[in-house]
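Structure below; questions to follow.
A single protein chain has been omitted from the complex, and every remaining protein chain is retained in its original position.
Coming up: chain A.
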């Protein structure tokens, strides 16, 4: 039986804020957007949790933000980054956010290796978004969302990325 527990949005925000400030510093804090924004389409990183709680954590960011994140984490100039660097940094970021979201939920459970796509993750009828954070860092938008399998709740809901285009490339680490 899959637990239909959903994370509290405030707890997820606390996780994201902690991960962001630890890896990327506190000089430029991550902030909530004052109004909902379009989900960034250029990079999406995702990890899934399986076990007593099942779900997925997705981070969608603009290309500029992705490069700024990778440059900060790797201590490199953004101009010197290869696409693999950006993919790896985003994968680690979603891995840590996902692992800490997992710790908020019933266990035991396991975390998948991250999946990073240059583009958006296609909509899926197999999951529904139960938590969405529209955030801003360095005046660039990012979106962190938590999804659960549609079978985990009696209430069907909208799927994420219902208006997004297909991804152009994917890779796993």
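The working rule: a residue touches a chain if its C-beta (ideal position, glycine included) is under 8 Å from a C-beta of that chain, and two chains touch if they have at least 3 such contacts; residues count from 1.
We adopt the following convention: contacts and distances are computed from a predicted model.
Undergrad: According to UniProt, what is the chain that's been left out of this complex called? Choose from "Putative aldouronate transport system substrate-binding protein", "Cbb3-type cytochrome c oxidase subunit", "Response regulator" or "Dihydroxyacetone kinase".
TA: Options "Putative aldouronate transport system substrate-binding protein", "Cbb3-type cytochrome c oxidase subunit", "Response regulator" or "Dihydroxyacetone kinase" narrow down to "Response regulator" for the missing chain.
Undergrad: Which residue among A:46, A:61 or A:96 touches the omitted chain?
TA: A:96
Undergrad: Could I get the residues of chain A that touch the absent chain, sorted low to high?
TA: Touching the chain left out of view, chain A contributes residues 18-19, 22-23, 70, 73-75, 85, 88-89, 91-92, 95-96, 98-100, 102-103, 107-113, 173.
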